[in-house]
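Of the protein chains in this complex, all but one are displayed in their positions.
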């Protein structure tokens, strides 16, 4: 018997493109990032993004356990995306479900291309993404945090991976969908890129997009990811400090 | 809430021995067998028997994994009997239950005596029986399919194992019980034999049989198994072709 | 839908300290112990204590399986506390629950200090406590049985571990709480000691105790444990025989 | 695993046992068709509605029957629920490990269960309180405490005794739908005594009631249940192969032995 | 594991395949954007309400749609329940092991499921019998029988065919609350045909419908679903990276191929 019942807002966006949280289609939610929040992990980062609170930690390169999973010529990369029981309005039972198993896989595949795995033969790098509070876009927020954690762990990387979601609400293509848009919007397209090379390392989509809408979404995604990337770079330069951005308007 | 409710037929057999599917006590359901239906398995076979559809595949002899199960002086034989979720009127949840765990064991023990296990020290032979559609007698149909799959994988064998069930419906001993007889009949006795040596490799019974009934059932079983064995031999000779038998009357 | 509903007795103790089973605060329930009830185990013991029936068995020192748990310089000690499905008024589902996992840990830690673990480098000693019938105080009864089983297995020990619970019912500190006191009493404090050195190897408490009550309980526990210890010693001297004590009054 | 020929008995012992049996002798001096001594311990060891602690040689089992209330299965609204479960406790053998029942334990439970059901030894329709809604559920929990072979027969005997001793609290379903559990108890009626007989084949000899060592060296094994009318009510061939005439011979032996074992069950109830 | 570049194809074969593809050729002679032959077997293989056994080259899948009755999810009281599940049977590959679905099987199920849901191919509100209380539950069980690459597209095609063939028993909820299952059946309407197109990148070439070997040597892989209106209705990049223009190119190829595959689905229903 839930104490919290979600209700669809009367409208998700006005004719002028004002969204349920007051943002315009090309505006991003406030972001805060901090590198180095944990003492035991080899690297860690904390990301606030809208109402999301995400903790990422990296252990390794270290010995693989169980041993039979060792890869002789490169590092094994493992990732786990996990939602805390108190991260959602209704309490979630601990343990992986099908969604989190899929997200663990796509997060691993979003980050692996950025790692020089051949530098660490026989080792494992473990990436943990802990969602403490969820508010739409946890996987992209988690990739941003995990990418910082990898870098702060000193893992050799081709570049930082930055990520953002693009949504469609009626005829509007919107950046960084909020909770309402995530629940009742028409499409959702999480993306991640290595910004230096503009290589896409995560791309998923849900809901329908025409060819034009898709192109528009892809382009907007690129801009949003560049925006996030700049915040990441600053956070890496100033470990143990909270780097903040208010609502960000993309050009 | 099931969409399908089973109802017991008014009578399972007439005074003249006519069964609910029109067969007489000593008549078998139509059988089709085909060897070599799968590309990746080392050996495979498909069996239609009445409404049953059974797929069997064999992998090996190959390396044992996990290694600590290796037997130094002979092959390890493993068997898995598995029912597809769509094999029954009501959807079955995937995964083993107590019945399928027991059947996996008796199927393994029905086939193992036929394999020259000492020819493959340290190796494993994996036998998979997949029930795609079930209609009474899946274990014996599965043994027939698996025996063909073993032979087609080139595993050295003492002989083919053939199998059939015998039932009792009131005072009638009947061959190859159908679904109604399996559900509401008085006894069920699945049997398997290596026909060349007439050694029994599977024998189970459920429900009661007098001494005479049991002897009669055993003898009828032997005849039915010989019938099946002939079909098997033909299927082995003509791989990739469907070998068919209509309703078979045993003498 | 339970067949058995527990009801709290109108009062747990009279003003004169008479308990629901007729005992006075310092009286213990009847105890029977027998060493050597099982044939396969390296050591075993059976304990009746009030309505409790506990079987303990020890295997080892033997090789550790799985191997990666081996400790190079001493024995690995494992303990399992398990309640039989028929040990409680309502049937219990087999398998560990959170309570039995905790009790397995505290039992292991109650016994380990008594074992010369450094005598058996690389080996494991497995301790199994099976509760066949439960009637308050199963963990302390289990420790008593397991300690006997260890000794009868010939494991080198600093001394026997003996155990008893102390309870509080209103203003009375009582020894060896019964089922009613366990369910509805005010405090429960299981204890175990190595009697020779008077070292405490188990101490837990639940419910509140003032400083004075706690001291009183600790002292009463020591006496009760000494009482139990004497029974244990006799049982060890006379294996395969049931050593009995009626209601025991502590001075 | 222990039900399989994979058990490792030392090779020398294996040969010795086989040689003896070729001469018609057993390590413990028994005849080929003799059971080891069967003892039913007296005392209360569980909180079950019916129980029995039985020794067959050095094999020890403890069986408890617990009753509960619940809904019947949808396809048998007019029958109580009867569930059988075997636990091979790690105390019973150095080779048993804690954990959920493996294939050996599951097969054992089904062998005992099948004999009891096929013989209609328990009248499941007598366990109905309100058809389709409320029935007694009987849980037959079989605990293996000490393993020296032939769990099939020892568990079956102990189960029959425990069932025969079972007394369950009477309940009344009142008109207002409330349930009253009474102080009085009713005895479960054991309508038949289906006995399981486990044989192993060593060389060309058939042996009844195998020990752990005999199970370890045997070429084939089978369990046959015979009921009070001399009917077969369940068979489970385990590993190895048998000829038809071997099976018919064992069945005759089993039939002849039925009274001896049924007497033990009856005497213990 | 098989969806990952971790697969070990022999190194020589890997080089050979890559060299060929650099020249725009494939091991089996296909064009880069050609599918292998697709065959839908005729016959009844399951007890499902709708089924399809499909071969794509040497990949074989069997999909069954089972209907059941149940309660809707609390947050969608006016929709039926639709559940997708993939089993990578151990018969399909020496590298598949029995057990619950791993991340590969779960991702596959979600790829098929997402395409069907995004395109609204099934009208879930037509599956309601009594809002908030009783709905049809459809279970799409996808069985992989033989694995030679591109399970994404083969499972999607087989699923669409099985759904299009599905006939479910009609039921009536009577006024007294009782449920009557009728003899008559209703056909499930397939409202759209969302096709998944799986590409792999090898060097700088994009290939459609990869074989197991091509999956094993590829640098990146992606699955794109296109519906009947030419809209993207789901994307799943798997391992590796793509450039934006590469994705736009693959999308054009997929759009152009839609009719060819939709025709196969329509023809088989």
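Chains: A, B, C, D and E, in written order; residue numbering restarts at 1 for each.
In this text, a residue touches a chain if its C-beta (ideal position, glycine included) is under 8 Å from a C-beta of that chain, and two chains touch if they have at least 3 such contacts.
The shown structure was predicted, so the numbers you read here are calculated from the model rather than taken from an experiment.
Engineer: Shown chains touched by the missing chain?
Structural biologist: A, C
Engineer: So which bits of chain A touch the chain we can't see?
Structural biologist: Residues in contact with the chain left out: 1-5, 38-41, 44, 53, 55, 57, 59, 62, 80, 82, 84-91, 94-95, 126, 128, 130, 132-134.
Engineer: Of the residues in chain C, which ones touch the absent chain?
Structural biologist: Contacting residues on chain C, toward the hidden partner: 2, 6, 71, 98, 101-102, 104-106, 109, 112-113, 187, 189, 194, 197-211, 214-215, 218, 222.
Heads up, the rule we're going with is that only the chains that are shown with their structure count from here on.
Engineer: Starting at chain A, what is the smallest number of hops through touching chains needed to reach chain C?
Structural biologist: Contact-graph shortest path, chain A to chain C, evaluates to 4.
Engineer: Where the CA atoms of chain A average out and where those of chain B average out, how many Å apart are those spots?
Structural biologist: Distance between chain centres, rounded to whole Å: 52 Å.
Engineer: Would you mind listing the residues of chain B that make contact with two or more other chains?
Structural biologist: Answer for chain B, listing residues that touch two or more other chains: 2.
Engineer: Which residues does chain E have that touch at least 2 chains other than itself?
Structural biologist: Expected reply: no residues.
Engineer: If each chain is a dot and touching chains are joined, what shape do you get: line, ring, star, complete or other?
Structural biologist: Its topology is that of a line.
Engineer: Okay, what are all the chain pairs that touch?
Structural biologist: A-E, B-D, B-E, C-D
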